[in-house]
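All protein chains but one are shown at their positions in the complex.
Here is chain A:
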Amino acid sequence: MANQQSTSENPRVDLDYRRKKNAEDMRYQVITFSLMIFLTLIAFAAVGFGDLSNWFVVPFILLLAVVQVIFQLYYFMHMSHKGHEAPQLFLYSGVLVGFITVLAFMTIIWW
């Protein structure tokens, strides 16, 4: 890091702490990134190899997709950090409303 000057307006900002925190974040990102590639490979494998039934493969890939979305939100878009309570609330409310809608359509329209 060439720039040792703090860019924050806050004079008490602890650069050492920041650097440590950033390194930690970077490590998590690399780990999740490799996990995501691994999950993608599994998804391809589930379709490509073996004679697995569609009743297993489709929900399984959907599950992998959900895990990927969680990785994306929490590790790449920093939703695990503080100050994201309101976005979390609205994301989960939206997911709930969407889920109920899809559930209702699946069960009482196209039964």
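Quick note on the criterion: a contact is a pair of C-beta atoms (placed from the backbone, for glycine too) under 8 Å apart; a residue touches a chain by one contact, two chains touch by 3 or more; residues count from 1.
Definition applied: contacts and distances are computed from a predicted model.
Chosen from "RagB/SusD family nutrient uptake outer membrane protein", "Aspartyl/glutamyl-tRNA(Asn/Gln) amidotransferase subunit C", "Putative ABC transport system permease protein" or "Cytochrome c oxidase subunit 1", the protein name that UniProt gives for the omitted chain reads "Cytochrome c oxidase subunit 1". Interface note for the absent chain: among A:30, A:63, A:77 or A:104, the touching residue is A:104. Interface with the hidden chain, as seen from chain A, comprises residues 86, 90, 93-94, 96-97, 100-101, 104-105, 107-111.
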